[in-house]
Structure formats: structure tokens, C-alpha cells
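The complex appears here minus one protein chain, its other protein chains still in place.
Note that the chains take the letters A, B and C in the order they are written out, and that residue 1 is the start of every chain.
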Amino acid sequence: MLIELQPDTTQSEKNRLIDRLIKMGFELREVGDEKLTIVKGVDTLVQIREFENLPHVKRVHPIQMRYKLASRITQNEDTVISIKGVSIGGGTLFLCAGPCAIESTEQIRVCAAASRSSGATALRGGCFKPRTSPYEFQGLGEEGIVLLEDAGKEFGLITICEVMDALQVDFAADHIDILQVGARNMQNFTLLKKLGKTKNPILLKRGFSATYQELLMAAEYIMSEGNPYVILCERGIRTFETYTRNTLDLSAVPALRELTHLPIIVDPSHGTGVRSLILPMARAAVAAGADGLMIEIHPDPDLSISDAKQTINFKEFSRLSQEVMAVHRAINPIR
Amino acid sequence: MLIELQPDTTQSEKNRLIDRLIKMGFELREVGDEKLTIVKGVDTLVQIREFENLPHVKRVHPIQMRYKLASRITQNEDTVISIKGVSIGGGTLFLCAGPCAIESTEQIRVCAAASRSSGATALRGGCFKPRTSPYEFQGLGEEGIVLLEDAGKEFGLITICEVMDALQVDFAADHIDILQVGARNMQNFTLLKKLGKTKNPILLKRGFSATYQELLMAAEYIMSEGNPYVILCERGIRTFETYTRNTLDLSAVPALRELTHLPIIVDPSHGTGVRSLILPMARAAVAAGADGLMIEIHPDPDLSISDAKQTINFKEFSRLSQEVMAVHRAINPIR
Amino acid sequence: MLIELQPDTTQSEKNRLIDRLIKMGFELREVGDEKLTIVKGVDTLVQIREFENLPHVKRVHPIQMRYKLASRITQNEDTVISIKGVSIGGGTLFLCAGPCAIESTEQIRVCAAASRSSGATALRGGCFKPRTSPYEFQGLGEEGIVLLEDAGKEFGLITICEVMDALQVDFAADHIDILQVGARNMQNFTLLKKLGKTKNPILLKRGFSATYQELLMAAEYIMSEGNPYVILCERGIRTFETYTRNTLDLSAVPALRELTHLPIIVDPSHGTGVRSLILPMARAAVAAGADGLMIEIHPDPDLSISDAKQTINFKEFSRLSQEVMAVHRAINPIR
Partner (left out) sequence: MLIELQPDTTQSEKNRLIDRLIKMGFELREVGDEKLTIVKGVDTLVQIREFENLPHVKRVHPIQMRYKLASRITQNEDTVISIKGVSIGGGTLFLCAGPCAIESTEQIRVCAAASRSSGATALRGGCFKPRTSPYEFQGLGEEGIVLLEDAGKEFGLITICEVMDALQVDFAADHIDILQVGARNMQNFTLLKKLGKTKNPILLKRGFSATYQELLMAAEYIMSEGNPYVILCERGIRTFETYTRNTLDLSAVPALRELTHLPIIVDPSHGTGVRSLILPMARAAVAAGADGLMIEIHPDPDLSISDAKQTINFKEFSRLSQEVMAVHRAINPIR
């Protein structure tokens, strides 16, 4: 439920109203100067009219949606996330690159150097790998996290790493800038709540059969615990088409833009699973209005331990970077 | 089966080989100067080695794919289709617009004028409407075709109209430039064969649960009857996501580009089914490398008899046209 | 729109009302004694209240659904189709078997004999084959239809054959009992309308990405042309699972049962595409409440020209027949 206050409400009047609502058993968030959102409490059982009779209340919106903090209705202006001088959202193009799995100091360092020189501002690298089969490489774990942190520092890049479990969060949160939730964990609610208690921005990947609404409700799990810094990531959905590993659903970008104020980036590497499609689909993602891209790179993709088929080399990444920036420039003056 | 000839084969040697193969019961097509494709005949039962023993044959490729003429293996260079000075494929951006259903002389004329002034070179308009329910408006039929033809002539636009049935083909072929096969009819093989016998270019829409391979085999039905002028159109597939009417699968553009030499265009109107998503997805389609776009426009979309939710007005189309051309210019110098 | 008449309306009063409505431009059907359905006419533009002011009208139901004749709302009792002593719907189990494609007199005769001896009452056989690639076997055509007719007569079986095109309908309607619409043609509206003008029962297969509603609207196309004898057939939908050729959606059986009075049968051969799954899924279909089954059989499935992987031999069919009848007996006393 969204409570819109009268424009002339003073801060002390507002505070008194908030106190009263808290005593009534509700949990609240202030949304800008003139709105309050009730994020917890049995709002469906309470009459809207009772709220409208409270002092200073102009109008009450019964938010039917099962997410509120993530909704553009409660916050109209775009969220811009800033970390160490890097902005995500708000008109700039965020470019993140790195290997699917961190394999060695040398590997992550050369990836960092290549990312940096091609214009990326963030370095990704998998340390805990969610592998479909238990017999596949599971990642270097905390050792990998330290390698990633070091490479990020050396090359002046912010860092992104997936966490698969609430138990991995604290260590990763101390060493890595942005914590990623993978597609398979989009509805791992314990993990989401734990991440909601950190101060790190969270990169939340869309589950491969999740609707836009479900993605936003997963974001809401993080936000309702107190962490407003969620970056949404489209990474392909599962369909009948088998030529591509997933079907990259770029309509998610403008559709989510309507529904939420959160930044939206795209991962064309997982989203297509086909090396030759990454470049054109990266361009398309930016043209659709994405705030950024996440790209898998490797010094020698064919030798990559995981996801070799969807990883590009440094030269290909350099070209990708140039082309997506050209598209970004082309559409930005006219947006 | 693809027969590669020795580079020094003379035309008369080639002709003698062709005669011999025809006498053996095969149907052939010449592919460039140095290749022959056997398009009909029991090729799986015949030993490849027997073909390799024929004179002037350099190598024989057993094409496993169930399409041949549409394949990039048999023709490497892109097909460019030219009609009345308008090119489809080959680097230019083809822009086609018009109403979902033709309603009146006035309606199609104002749409034609708006299309023309915004840079479109083709006018589309539905005359035979494939409607899910028998109680919905079924189109103006042949009367609509004449209206479309007249509007095309008046405003210097080539024309596109869907045909739903083999019986509608002859009349439409006489009056309209490009005949369209709708998504529901992608595997209406009688219709495809009939269209294969016309000389008009055919716009073939992907069925909403058709794979890339199936789309190419449908094109092959047309091509194997003698009509090489097929334009493929991605228009969204059916998935679990309900926010959009269909999921526009833009990966189809670069993926089909690898598999076929045929031009590939995109219909973001049907592909999203949501008015506000048409502009960003049109930009994305061009950025993904599409050869053209097909857009539903209407003087007053809310009054449109069909597909109101996915139709934009003339002003929106004008903006779309400018933005997609900017994206096209941005990616073309570097492709 | 459904018009409910007052219970004491006489036949002549009813006739006068019908005349009046026809003069107003509507096309009608009588539904039982006390209901009229307006099947054609711009009912959304007409005020319901105007209809309620007509004499003898008790109530007017604005049928939101885009199908009417197929709906259980307009006809509550199950439709039972009877052809030459064979019933489809209404509590008996209809069993139809035969080869995917008719190959020869001998082949269809042995299939007919095996079908008969295992308890099937209908013989199916493909004559016009809708093949994804133009280079695959396209069927024996009208010659096959005559072979099927002869085999049906010799062995006392009613016959079923797919027609792919309106042009094939007249010949097939003269020689075959039940005409089948394949999944690819479920929305070939010209074909559906043509079949609506025949007197043969129509077996309508669900398109592989069609919803229940769309299947019923396709049935409505046939019924609104005057042919009430439509049999619906679930044959699997397209999903991400690749182990099976399609995902057999057996929930369609009880779900359609709620929505329509038409008989519903299941094709586990196409529905699974895997030989070993046909028997258990045939049992499951009957347990779900299906009115019948359609099974592909062949004297030597591995030599079958088409669909070898989903065809069972005569011994397997005999076992299937026994098992599904046992299931049918088990659930029938308690339904």
C-alpha cells in the first residue's frame, strides 16, 4: 500500500503519522518526500478508507503488485548505483568483463588488463560455480575471491562475483564490490534475504524460467531487508529453440524499465551460448536501452574450463566494446 | 547433396554432366559457377562415391540439412531482392509500415502518406486476416488488395499483403509486390508450394513455435518450386512470459545470418504486442543486424479494428524511423 | 451472445423472434429449446439491453469467450458422434490405429487386420503428409485414400485421414469417414471453413503451441460453418524438454472436458515421439478421462517410411489395447 501525503505536510506531522502507523503494527519506508510505503503488515485485511482518514493523507493506492520498493510507482526516478566512481544506471553504459571461472592469478590478471584496455570498468570472475553435474569443476572458492580482489585493485576495476549460498556472503562481501545472484538461485530466498542485509550492490540474474514479475519480487526480497542497490540482469530464458543455449529476451529491458527504477543490464554470453552471436546481441541489448553489459572473455576461449562455447577472446571483446559504444552514442542524443 | 566441380570445368563439360544427372533422374540447380545442388532425387540411397567418380567432380558434400537452396553452404553471398528500385538485403535498411488491417481508402492513403514521409519504402496492409476466433473482423479481401495497390502507386511505395490460402495467391500476385505468409501458415505446405510458383518475392514469417531450422525448411518449400526470393521475418515466439504477447527472439537475426543467405527482417509490433516496446525493440533489431523492419501504424491506434495494442501512430513511427536509421549508421561503418 | 428465452415461449413466438433478429442482420443458431446463440453480427457494438427488450427474452448473456458453439455453456450434455455404429464420446473408449503413412495395399491391409483383432474400431493412415522438409516422402495422395477406404471396408473399420488443404477435402470427404486436421493446420482457417461445410466428423489436432482456448476457437471455425461433429485431439505441445519429441499435456483432457461438450481423444504416438513411452502414456490418457486414443502402428516399425521412432508393432498394440481397456474399466464404475 502506498500512502500519498498532502504536499504541505511538515516533517514533524509526517513523523507523527509514521509513529502512529508503526504503533498500528506496520513496517514503513519513506519514498521521496511525499510518499510512504507500507512494506510489511496485513494490508489486504485493512480497509483503505481507514488510511485515508488519517491526518495529512491525500490518497492511498492499494498496490496490487507483490513488489513495492522495486516498483516505479513508489519511486519514479531511476536508481543510479555508484561504486568507487563507477556508475550503473542513469545514462552511462556500464561494461563488465571477465572469465566464466577464475583459473589462476595469471588468467585473471590478463583478463583484467584486457577488460581495462577495452573500456570495461568492472571485472567479473566465477569463484563458486553452480554446475549442473557434481562432477564438473566447482571453482576456486575463497582463494579465487582473493585473486579477483587483487586483480581488481591492480587494474582499477570494480569486482563482481557470484555467491551461491548465504554462508559465502560475508567473506565475499568483504572482498568484492558487487555480489551476483545466479539464475538458478533467483528464488533462493534465504540467500536473497542475507544479501539484503549487506551493503554491497547485488547483481540479480533472471531465472531461466522466471517472469518479469518474479524477477522483481526476487529483487524485493533483497530490498525489503534494507539493501536498495539491486541491478537486474537479463540472461536468456528457456524455450523450445535449441540453436541457442537460451533465448535472450531483450524485451525485458524496456519492459522492466517501465515497471522498475532499478538498473537493467544484459548478459549476451549466457543469453545466447553461441560465440558468434555475442557481438550482435550485445549491440542489440544497448539499442534496447540496457544500462550495461556483462561479457565472458578468456585469453584462449577454447581452453576455458567452463562455458568455452560462449566466451570470446580479447580482440573480439575490444571490437564489441567499440561497437556497443557507437550504438550507445547513436541512441543517446535522441532518447 | 552438393557437387563441387573442378575449377577448370568448361560450360559444355558442365552441361554434359548436368544432362547426365538429369537422365539419372535427379533434379538440379546450379549454384554459382562451380557448384551443383541436387534438390530432388533419392540422394540418401545413392553412394557419394559414385558421384565423385563422375567427370569434373572435385568433391561431393552430403548435405545433412533438410534444406539446401536456402543454405549458406550452397550460396555464400547474401541474396539481395530488388523490386521497383527498392532493395531488401545487402546493407540497406528496408522499412515497411502500414495498418494491421485495411479498413478504408482514406485509412490506407493516410498510412501510405505517413509511411512515405517517414522514410519507409514499402506499404503493408492486411486484407485477408487470420483471426483466432471466427467472430472477429476477417478483412476486406480482394477489395482491400485493390485499395492497397492504389495507395502504393499513388505514394510510390512497394506493397506487401498476407495471403492465407493458395486460392488467394493468383489475384494477390497480380496486384501486390510482396506476398506474405503469416506465422500460422508457416507450415501450410500447399500455400508454400503455390507461392513457389509465383515470381513475387515472399515474406515468410516464423511460426510462433518454429525453430530456425523449421523456418528454413519452410523457405525451402518455396525455393524448391523455383522462387528464390524469400525474405525471412522474425516476429516473436511463444514462451511462458505473459507481459509481452510474444517473446521477440532477436538472436534469430545473427543466427539465421550464419545459416542462410536470405534477407532477414523483424516485426517488433507482433513480436512484442506492447506499443511502448516497439521503438526500443526496433532499434535492437537493427543493432542485431536485421535487414529491415515491419511496423504496424494507424492514424489513431486506439480505434484500430485489430491489434490496437501493438500499433503506433504516425508521430511515433517518424521517431522510430529516425532512431533506427541512427543505429543503422552507427553499426554499418564497423560491420 | 447467448439469448435465453422465457420457458413458456411457443414455437411460433420463437420463430418470429428469430426472423426479426435475422432481419436485424444477425446469424443465429438454436441451442436446445430455450436458447439462441448469435454466431455472427457485430454483437460487441450492440447494447445487451436492446436485446433484453425484445419479446420473450428472459436474459442475455454476453459470452466473453470467443467460441460459443463449442462451449459447454451453450450445450451442457456431451456430444456423442456416431458413424457406422461406432461411437466417439459418451463413455465408450474409441480406439483408432494405423500407419503414419500408407505405403502399399499390403501394408494398410495388415495394419487393418491387426487393428481389428486388437479391438480398434477405426483405421488411420496418412495419405497427404505434412513434412517439415520438401525433400521428405509426401504420401501417396488420392491413391492412398482409396487404399484406406478399401482396407476399412474389408475389415469393418471406420477410416480417418488427414487433409492438408481445402482442395483435398471433397475427394477425401467422399471416401473417408473422419477427416483429420493436423497440428500444423489447426489455424489454417480456409481449411477449417471448408471442413465446416462437409458432413464428415472432423478430428482436430491441437497445434503444438496452441492454448486450449485457441483449439476451441479452431473448432468453432468448423462448427460455425454448420458442422457440429468435431473431435478434439491432444497430441503434445512444444516445450524445452528434448527427451520427448513433444510434451503430452494430459491436463488438456479434463480441462477441455470442463470447457466443451466435444469428444476429446489423445495421440500418445506424436505426443511422446518415443516408442517405449506410448504404452504408459496411453494408459495415462484413458485414466485422465480421454474418450479415445489414436496410435501409430506398423508391421515393422523400424522400416516405417515416417515416424519410425514413435510407431509400435502389432504385438505391442495388442498389449496396449488390453491395458487401456483395463484402465477404462477400472475408472468407469466410479466416475
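The rule we apply is simple: a contact is a pair of C-beta atoms (placed from the backbone, for glycine too) under 8 Å apart; a residue touches a chain by one contact, two chains touch by 3 or more.
Everything numeric in this text was worked out from a predicted model, so none of it was measured.
Engineer: Return the single residue from A:N15, A:T190, A:S276 or A:N332 that touches the missing chain.
Structural biologist: A:T190
Engineer: Among C:Q6, C:S82, C:S104 or C:S251, choose the residue that contacts the chain missing from this document, as touch is defined above.
Structural biologist: Considering all chains, including the one not shown, the answer is C:S251.
Engineer: Out of C:I108, C:M217, C:I237 or C:M294, which residue would touch the omitted chain in the full complex?
Structural biologist: C:I237
Engineer: Can you tell me which of A:L36, A:L123, A:L148 or A:M164 touches the chain that was removed from the display?
Structural biologist: That would be A:M164, which touches the missing chain.
Engineer: Touching the missing chain, which residues of chain A?
Structural biologist: 39-40, 66-68, 130-136, 164-167, 184-185, 187-190, 208-209, 214, 217, 220-221, 224, 238
Engineer: Given the full complex, what residues of chain C touch the hidden partner chain?
Structural biologist: Touch set of chain C with respect to the missing chain: 209, 211-213, 237, 239-244, 247-251, 253-255, 258, 271-272, 274, 276-277, 280-281, 283-289, 319, 322-323, 326-327, 329-331, 334.
Engineer: Can you list where chain B touches the absent chain?
Structural biologist: Given the touch definition above, chain B has residues 238-240, 242 touching the missing chain.
Everything below uses one rule, namely that only the chains that are shown with their structure count from here on.
Engineer: Where centres are the averaged C-alpha coordinates, which chain has the largest centre distance to chain C?
Structural biologist: The chain farthest from chain C, judged by C-alpha centres, is A.
Engineer: Rounded to the nearest 5 degrees, what angle rotates chain A onto chain B on CA?
Structural biologist: Rotating chain A by 180 degrees superposes it on chain B.
Engineer: Could you put a whole-Å number on the gap between the CA centroids of chain B and chain C?
Structural biologist: 33
Engineer: When the centre of a chain is set as the mean of its C-alpha atoms, what distance in Å lies between chain A and chain B?
Structural biologist: 37
Engineer: Could you give the separation in Å between the centres of chain A and chain C, each centre being the mean of its C-alpha atoms?
Structural biologist: For chain A versus chain C, the centre distance works out to 48 Å.
Engineer: Quick check on chain B: which residues sit in contact with 2+ other chains?
Structural biologist: 209 - these are the residues of chain B that touch more than one other chain.
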